[in-house]
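Let me begin by presenting the structure, written as structure tokens, before commenting on it.
What you see is the complex with one protein chain gone and the rest in place.
Each chain carries a letter (A and B) given by its place in the written order, and its residues are counted from 1.
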Amino acid sequence: MMNPKFKNVFIRVLRRWVFIFLGLEILAFSLLGTNFLSLDTLQNILVSSTTVLLLAVGETFVIITGGIDLSVGFMVGFTGVVCAKVMVTLQAAGTTQAMAIAVGIAAALVVGLLPGFINGVLVAHLKVPPFIATFGMYGIAYGCAEIICNNVPIHDLPSAVGPIGHGFLFFWVPGKLFRTFVEPSGLSSIDLKHLVSLVPNLFLITVVFTLIFGFILARTRFGRHTYAIGGSIDAAERAGIDVKRHLVKVYMISSFFASLAGVGYVLRYITGRAPAGSAQVLDAVVAVVIGGASLYGGKGSILGTFVGAMVLATLVLGLANLALPTYYAYIAVGCILIIAVLIDQFSPELVHKED
Amino acid sequence: MVIMSAAGEVRSRRVLARVGRSWALLALLLMLLVFSLAGKEFLSLANYSNILLASVTLFLLAAGETFVVVSGGIDLSIGFVMGLVCVTSAIVMRDLNAAGASQLICVSAGATVGLVLSLIPGAINGLLITRFRVPPFIATLGMWGIANGLAWLFSGGLPIAFLPSAVHKIGRAYVGYYSTKAGFSFAPPQLTTREDILSVVKIIPVPVLIVAICLVVLGFVLARTRFGRHTYAIGGKMDAAVRAGIDVRRHLLKVYVLSSFCAGCAGVILVFLSNAGSLTQFTSNYELLSIASVVIGGASLTGGRGSIWGTVTGVLLIGTLNNGLMMMGLQIFYRFIAIGIILIGAVLIDRSFPELLYED
Partner (left out) sequence: MKRWMMVVMSVVLVMAVGFGLVAKPFVIAFMPGIADPFYFTMEKGAKAMAAQLGPDKVQLIVGQYPATWGPDAQVPLLDALMARGDIDLLFTAPTSTQALIPVLKKYHDRGIPIITVDTYLGDGDYTKASDYSFPLSYIGTDNKLGGEVVAAQLAVLLGGTGKVFLENTNPDTSSVMDRERGFRQGLLGFPQMELVGVEYCLDNQETAQAQVANALQLHDDLAGVFGVNVFSAQGAHAAVAAAGLSGVVKVGTWDATATLIEALKNGEVDFILAQKPGEMGSLCVQWGYEYLASGKTLSVPRKIVPGFFVFTKDNVNSPDSQQYIYSK
């Protein structure tokens, strides 16, 4: 007989149709695609979902409170540019690579909190509608980013950046080597063919933060307050929650994740580019909504968001694997999105209705 | 000192309130003032025409979006529906033109096909949202992708050229022309020297006139008809609307079809304006700009509030900002920052003076 705790988890997982949908997707692409079910492809999905996933995690908090944060798209670019610029400047000034990289990352994360703070104050204290506040911040972030980098992508970052961004946790040549973090050099081409790289660094970083904040949302008082505010601001205030302070923190979380995404961008693409991430905002919100959130607030979860982001990334890369003419991909994504949600409607026993 | 009667005071307060409630309008007037002083060529009929011409498609898109937002929903597909219709109408016009049909037939057939086509995405959106309870965000986002894919499929990703000559004649036409040389006429005067051409006073671009008429009609529908009242009701409280006997499902379906139809109108007008059929690019952000215009105009994303008039001021605000800042010589990215700050600032002003702006 199954361990009852395991069975509970199993049923809870099954009840979220997103998981089933993800499974169906992987199955379909394995059958239709070329070599889809390979370590390469699966890890590509994990890495390429980084930006969207990070943005989506931050966005989950905001959406649960009934708001929306449109500024995160260009904040990725803004913090990325800041990060890159600091790294390049420090490197030119002669500091060690480790120092330049660490300070660059720290600078980006710290700078990234400011727009979030401003958003939060505008929305919570000054009662500006979240759409307008974050839309205005979006323009401001883009303008600032372009001005900082003077319209030219920032290049010539410290050489250690690339290996971090493209690195993996484990490098394994069966029977021969097993390394962590540092890519083995000087391998013969036969060894190179057998090299198995596991767990991309970027994904590792993403998962760590996702787990931390997932825990915060699901298990701490902070998380409960977030849901409460999303349910009804008045009720939350009557229950004694300092709604204004809480909302400011929520928007700061969102921009923190945007700066994480900015750092991730710099690590992976070894450049600071202002428009980075601009196309990913919509995807992030879609991931959150597929994961079970409602744009009116009060519902959603980090786990759902995570799976939602995976569903999207799998869809995009699966279609790319098929090498269809591009317009079919656009149509397919649109249709599949809708079908995904329709499945929700037609399978009541599988649907997990949040309270 | 004139002592106003109590009634007079209340009346003038009401007018002030109505004006002030539309903080966007105040901001717009202020902006016009500032730009006229700061930028030299701002204060001219030609420039105002340019501002309106540049915003023509956004007016239509935002007007359609107003209905959706007032009803408590959202429509993200409008940008790509516009692109799909633009491309399709252009293809029909081009092919009929190549087959030798008369100008009138080419243009009207193309426009008709485009407009009829635009009803379909709206219908699908509406059905998904009302009958299958798909969240509007997802349904319209799905349609966004599908419309885009179809636009690519039809056009092959290339802009459509060789449209009938009537297209650019209408798209670039003005209602009237006045020049010192040729007097007043309805047709563009044929002049050759630069000074002569620049001296012509051009009165009201035809596309702007067409859009203005559409906006008046839409504004009337939203504010004064039962259809409009029902839209507000549904956006306000859906249960109350149901209890009041409104067939919410059918109504919402119509609302999304209307939004899509407006996007279709925008697409057809775009063919005339640019004398080509072109796709909407991903970086265009028409959806965001439309929704922003609607919200600036006083709507709330939860529904029940908003107006066409407000949306028009929202679109004008964005368009005037873009134009005025450029005329002042501000570089593009400083403009982004300026627009962001001004938008937020304007809303803040609204929040800071509630007693001035709201009656009772």
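Everything that follows uses one rule, which is that contacts are C-beta pairs under 8 Å (C-beta built on N, C-alpha and C of every residue); 3 or more make two chains touch, one makes a residue touch a chain.
Computed from a prediction, not measured in an experiment: that's the story for all the values here.
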Practice problem: Using the contact definition given at the top, list the shown chains touched by the missing chain. | Solution: A, B
Quiz item: Of the residues A:Ile101, A:Val250, A:Val286 or A:Leu317, which one touches the chain left out of the display?
Solution: A:Leu317
Self-check item: Interface residues of chain A (partner: the chain not displayed)
Solution: 33-36, 38, 40-41, 44, 47-48, 51, 146, 151-153, 155-157, 162, 166, 189, 192-193, 265, 268-271, 273-280, 313, 316-321, 323-326, 329
Quiz prompt | Footprint left on chain B by the chain that the document does not show | solution = 40-41, 44, 46-47, 50, 53-54, 57, 152, 156-162, 168, 171-172, 188, 191, 194, 197-198, 200, 270, 273-276, 278, 281-284, 322-323, 326-327, 332
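Simple rule for what comes next: only the chains that are shown with their structure count from here on.
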Quiz item: Which positions of chain B touch chain A when the two form their complex?
Solution: 74, 76, 128, 132-135, 137-139, 141-150, 152-153, 157, 282-283, 288, 291-292, 295-296, 300-302, 333-341, 343-344, 347-348, 351
Exercise. Note which residues of chain A are touching chain B in the complex, please.
Key: 70, 122, 126-129, 131-133, 135-140, 142-144, 146-147, 151, 278-279, 282, 285-286, 289-290, 294-296, 326-335, 337-338, 341-342, 345
